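All protein chains but one are shown in place.
In this document, chain identifiers A and B correspond to the written order of the chains, with residue numbering beginning at 1 in each.
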Amino acid sequence: MTAMRDLPDENLFVMGHTACPGCGVAISIRNALRILGKNTVVYVPASCGVVFSATYPHAAMKVPFLHTAFENTGACISGLKAAYEKKGKNVNVVGFAGDGGTYDIGLQSVSGAAERNEDVIYICLDNEAYMNTGIQRSGSTPFGAWTTTTPVGKLTRGKREFKKDLPEIMAAHDIPYLATLSVAHPADFIRKVEKAKTISGFRFLHMLTPCVPGWKIDQAKSIEILKLAVDTGMWTLYEFEYGERKVTYRPGKMRFVKDYLMMQGRFRHMSDEDIKRMQGWVCRKWGQHYGEKGSPEVCPVELPAEHHAITEDHRGMHGP
Amino acid sequence: MKKVITGDHSVAYGAKLARAEVVAAYPITPQTLIVEHIAEFVSDGEMDAKFMPMESEHSVMSATIAAQAAGARTFTATASQGLAFMHEMLYVAAPLRLPIVMVNVNRTIAYPVGIWCEYNDSMAERDSGWLQVYIENNQEALDMVIQGYMIAEDRRVLLPVMPCMDGFVLSHTVEPVELPAQEDVDVFLPGYEPVYSLDPDNPAVAGSFMPPEYIMEMRRQTMDAVEASKKVIPEVGKKFASRFGRDYGGLVEEIGTEGADVVLMTMGTVTSTAREVIAEFRGRVGLVKLRFYRPFPSDEIRDLGSRFRAIGVFDRSLSYTGGGPVFEEVKAALYGYSDIPVINHLAGLGGRDVTAQEIRKMCELTLRAADGERVSRVNWHATRGVPV
Partner (left out) sequence: MYEVRFHGRGGQGAVMAAQALAEAAVIEDKYAIAFPFFGAERRGAPVLAFTRIHDQKIYSRTQVYTPDCVVVLDDTLLDTVDITHGIKENGIAVINSTKKPEEIELGRKIRTAAVEATSIALELLKAPITNTAILGAFSRATGIVGIDSVEKAIMSRFGEKLGEVAGRKNAGAARMAYDRTETGMSSGGKEHAIRKQWLPEYRELPVGGVLGARTTDAGLIGPGSFIENKTGEWATFRPVRDRNRCTMCLACWFDCPEGCIIRIDNGKDLRTDYGYCKGCGICANECPVDAITMMRL
């Protein structure tokens, strides 16, 4: 693995791009490209990524860039790769799609490409809502979060559904490589992008990318919040290699999710009850992703509300 | 070599002979046989292409666009709802100036759900910048796939081409087709040399986000390419004829029009039946086969307006303006040039068979209009409850 100081200097995603100050997507794209190198072709579906890296006649990337539509990243990178294969060219074909373009409108396309095991790298830049259109909820938006389509109103307060577990869906495709990443964990980030670069077949890299206006955070805190996402279990770092799960980084001490939530304007309205529900969800995901229970101070053993004692009557109904 | 094959099979041979390098595919009746045959060709090693079995038509057109942008010659085929599902991507392919060839096997668009021939699928894409040619028989299907690449890849054009072929009437009908020799096709249609391709050795940006200060100019560029194709299409047709001996004419083909009073304008397979029917009118009715609907042959139609006393226009789809889309555009082309009667004949919607009797009626009505009789401008043929 390359140490941070040995990464190349050349910036393939140049200064002067028009992403917001503090943009988590910009940090992720820049460092991913730094590792992938010049022999790369990029597809970006409709997203901030098109606007801030390819507003005519300017472009931020120094590598070939294609955009066509929103829901087709999986298909477009498949098509690019097919052409290079025919031409006998060995090129890294990479798609940088957002959560809307992956979890929702592009799910069919990413699933198709994964199932066909296309030899491409799919990078999901997950900022947990449709930020380009002005912060609307997506399948990735966490429970409780304010967005313009999950407003904090008199009757409902923020999103009432939990975040879709996309990496698990992708893992179910039995792809050669899948990893969750955070630019706030650079060693882990570099190792995973490098690994993806060397493996052939469908590779899915899932990056959590803070959005300053969408998360209502201080623009200086994008990295800090990402660290806290990992420390609380709102983002878990692991990988799947040929179907085998491996935890790559587990925080020494699990922190309360409330610490993460209260740093962000999108969550600040949440009631104690909602925060408790969120904590329960985080603890369950922690167990699923890390293969062990979350810390007992944060995740007390508690029967879920739906659960009730099994009586003899129930045994009769459901069998032993 | 002569083979007795379906229209779909003929198209598959066309793609193979044109040496398409990437074929993305998705099944839909009545197109499915095309991609099945191509899958077989590739699987047997007879065709050196990357076959991509996609998960939807939208992804088919997306992958096709991307592969073409990366420098590959691509082919695909679809029909009806599949074409509609591609709609968004069709509008990307043309202004990006990607010379894709895609066969559309015409099928009615739901609702009502049916699988038979109607043109409302391809007509809905007339403003997408794709060139559209309507096919009369299985031989023309094969030939227009090969000519399609020559037209599409011409530096003056660089636009995608959509040969449109009647569902079932051609797609599932066998007839003799002459398969040209690969060596001859290779001479006629050399390998694809893209004007641009996405290549890390020479990076380019394609599909940028464009502010308003560029889009009028982009549209004008695409319009000029469509106009330029009017010159290229007959050139390619002549070149093809001199090598393979089959001449389909240019944007339109005239049949028995010399000395005729009126003409009937048809598209697709109805043209074939009409070739026999007009003989009954002893030279009074000529036939015009509208081959290319895009580019629209306005000049040729104005010429018809100056030579004949009436034009009957067959439409196999409806524009909900009262008549069919071809009728509307023929009238628009004649505006300010000719005031002869233009009579619309709607028939064959949803795949209803267009019979010789109906075509006869079309000729009669057009003649009566020319003779000054009051004739309904739009006629619904063989439609219960509508008198003709």
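Convention: a contact is a pair of C-beta atoms (placed from the backbone, for glycine too) under 8 Å apart; a residue touches a chain by one contact, two chains touch by 3 or more.
As the structure is a computational prediction, the values presented were derived from the model and not from experiment.
**Student:** So which of B:Ala15, B:Ala84, B:Ala206 or B:Leu304 would be touching the chain we can't see?
**Tutor:** B:Ala206
**Student:** Could you tell me which of B:Pro95, B:Gly312 or B:Pro341 touches the chain that is not displayed?
**Tutor:** Only one of B:Pro95, B:Gly312 or B:Pro341 touches the chain omitted from view, namely B:Pro95.
**Student:** I need the residue numbers on chain B that touch the omitted chain, in ascending order.
**Tutor:** Missing-chain contacts on chain B: residues 95-98, 158, 195-196, 202-206, 208-211, 213-214, 216-218, 220-221, 224.
**Student:** On chain A, what residues meet the omitted chain?
**Tutor:** Within chain A, the residues touching the omitted chain are 4-5, 7, 9, 11, 13-24, 26-27, 30-31, 48, 51-53, 55-65, 132, 183-184, 186, 212-213, 218-224.
What we mean here is this: only the chains that are shown with their structure count from here on.
**Student:** Just give me the whole-number Å value for how far the CA centre of chain A lies from that of chain B.
**Tutor:** So the centroids are 44 Å from each other.
**Student:** If you look only at chain A, which of its residues touch chain B in the complex?
**Tutor:** Its residues touching chain B are 38-41, 43, 50-51, 54-57, 59, 61-69, 71-72, 74-80, 82-87, 89, 91, 108-109, 111-112, 115-116.
**Student:** Would you pull the chain B residues touching chain A in the complex into a rising list?
**Tutor:** These residues of chain B touch chain A: 21-22, 24, 49-50, 52-56, 58-60, 62-72, 88-89, 92, 96, 197-200, 203-211, 214.
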